[in-house]
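Please read through the structure below; I'll follow up with questions.
In this view, the complex is presented without one of its protein chains, the others remaining in place.
Labels for the chains are A and B, by order of writing; each one numbers its residues from 1.
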Amino acid sequence: MRAVDGVSLKLEEGEVLGVVGESGSGKSVTMLALMGLIPFPGRVKADKLIFNGRDLLTISERERRKLTGKDVAMIFQEPMTSLNPSFTIGFQLTETLRLHEGMDRKAARRRAIELLEQVGIPSPESRLSAFPHQMSGGMNQRVMIAMAIACNPKLLIADEPTTALDVTIQAQILDLLMTLQKERDMGLVMITHNMGVVADTAKRVMVMYAGQIMEERSAADLFASPQHPYTAALLAALPERSEGGRLATIPGVVPGLYDRPKGCLFSPRCAYATEHSRHVRPELRPWAGGHIRCHYPLGDPNRTAAIQHDHPIRTETAS
Amino acid sequence: MTTETMEAPAVAAPTATPPHPLREFWGYFSANHGAVAGLVIIVAVVLVALLAPVIAPHDPNITNTALALKPPFWQEGGSIAYPLGTDPIGRDILSRLIHGARLSLLIGIAVVAISIVIGTVLGLVAGFFRGLTEIFIMRLMDIVLTLPSLLLAIVIVAVLGPGLMNAMLAVALVILPHYVRLARAAVITETSKDYVMAARVSGAGTTRLMFKEVLPNCTAPLIVQASLGISTAILDAAALGFLGLGAQPPSPEWGTMLADAREFVLRAWWVVTFPGLAILITVLAFNLLGDGLRDALDPKLKR
Partner (left out) sequence: MAAPPFSVLAMLRFILTRVSLIIPTFIGITLLAFFLIRLVPGDPIETLAGERGIDPARHEQLRKEYGFDKPIIVQYGIYLARVLQGDLGKSMITQEPVLNEFRALFPATVELALCAILFALIIGLPAGIIAALRRNSIFDHGVMGISLTGYSMPIFWWGLILILIFSVQFDLTPVSGRIDVLYYIEPTTGFLLIDTLLSEEEGAFWSAVQHLILPTIVLGTVPLAVIARMTRSAMLEVLGEDYIRTAKAKGLSRLRIVALHALRNALIPVVTVIGLQIGVLFTGAILTETIFSWPGVGKWLIDAIFRRDYPVLQGGALLLGVVVMGVNLLVDLAYGLINPRIRHTR
């Protein structure tokens, strides 16, 4: 089974890419593949996987490990379970430094304190000997960030970094991530199902659905005039965009691994689905300064005619 | 924040009705080859035990010194009339093993039955009345659990006097805490659920509640524990028999047979080998069955 299919993405140095989609749309799996963290028995079959001029698919396991955690780092959704409960914060933080930077115990300790300061943890020295369960979720996520940026990575992947946190803490963590990104000019991939987070952070946005890219373009364009019906539906579900008292919702759920439709993956939930889109899966094609995977992009002047021509399915119920 | 509320479409109703629970259980159970093997062995042992007088070639207690220590039939000096050889006083080992199956099964089932009945009642009482009653019962069970099980059984038998009945009582007491704990835990989780509340409100008495509403809901773990308990009971009773504290000679109990055979270990390997093999296979079968039952009955443990 293909959990993720036909995804191609490119990230320049210092760029912030937002990857959005509902739960189960393959955002995390894509990034885990990039990190080489796909759990057994999953496999990555990519044509190209190039980081900083090196093809990650051809280098050895050992070479690759030298990159992961150093040049490419990742932070995860659940800070409370992502840190090892049996080791102190200090140990887990200095471990990376000693491995990748070859620091001795003292140097690593000094650097760890600096890092904890940078991510805004008060009295960092005493925190070094604390265990993860003694700190709050927000604090643990700061530690995770400190661990990720410890070796000055060129690319940081943040997988739903704020989802598990309190609302008030979410904004702080996002601010921290953005500040660090600007200071260090590192590439940042922000995976989230939260359109609001993307709007605040990303320059470029990639919308994923059921393991495929649906739309990909600059954030400003995407928010101003979404081209894919799915993007439009996601945006309409934003509270600040809602008209009247009720939030717009998208009927249905993301198809699972085994019940993917034959045609366009979004067609069962799409308001504009036709006989054609039910049977023929659209290709990802260049469109309006980005890419789109749709037969009838919203900005296409001929789309009404095209839809009519292809026997629309929901005309009666859509209105 | 965005909302991600997705209304489930009406068309996506479940396609098939869920299978009958028993059928579903069998599906999980039969996928576990070890468990099926265990079940087959147990059925075979039960059949052997039931038909013992018919299939045993000889009377298990007839002695014949002329035939003492005959080896199994495939060894020189053995004969097909005594397929697994004879013991030091000329009794047929196969016949004794076949009759011993009756004893071992009887021990396993009787011990677990006693334990389950007493244990469940104690557990239900502890779980329902809480307070001092609970503390008293559970503390007592903790103490029983702390002591090494065979040591406790030995001490009990030493006091009551050696014999099969006393050995069975001792083993029943030793495995009691498992059932008490299970029943109590089940009562405590079940009583916090709505249906028990509903039954209480509608005026059901405590006794009725205990046996009619709560007990049926903790049968699954009890069945699993019972299967594992039978294997413990057979093993411990055989150990007591081996030490001379369980069934007494000339009873063909497997552990007792081993105790008799011990001094001949240097001369006749077969008198030692077969009774122990019988114990091992039977105990292993009940353990396989118990593991399989647990996996099939407890979806929480499935991965």
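Everything that follows uses one rule, which is that contacts are C-beta pairs under 8 Å (C-beta built on N, C-alpha and C of every residue); 3 or more make two chains touch, one makes a residue touch a chain.
Source: prediction; values computed, not measured.
S.K.: Going by the contact rule already stated, which one of A:100, A:204, A:217 or A:278 would touch the omitted chain in the full complex?
M.R.: Of the candidates A:100, A:204, A:217 or A:278, A:100 is in touch with the missing chain.
S.K.: With the missing chain put back, one of A:8, A:58 or A:84 would touch it. Which one?
M.R.: Hidden-chain contact among the options goes to A:84.
S.K.: Taking the entire complex into account, which one of A:66, A:262 or A:285 touches the absent chain?
M.R.: The one listed residue touching the chain not shown is A:66.
S.K.: Mind pulling the chain A residues that touch the left-out chain?
M.R.: Residues touching the hidden chain, for chain A, are 35-37, 65-70, 73-74, 76, 78, 81-88, 95-96, 99-100, 126, 129-131, 133-136, 144, 147.
S.K.: Across the whole complex, list the residues on chain B that are touched by the chain not included here.
M.R.: 34, 139-140, 142-143, 146-151, 154-155, 158-160, 231, 235, 238-239, 242-245, 255, 258, 262, 265-266, 269, 272-273, 275-277, 279-280, 283-284, 287-288, 291, 303
Criterion: only the chains that are shown with their structure count from here on.
S.K.: Report, in whole Å, the distance between the mean C-alpha point of chain A and the mean C-alpha point of chain B.
M.R.: Centre-to-centre distance between chain A and chain B: 53 Å.
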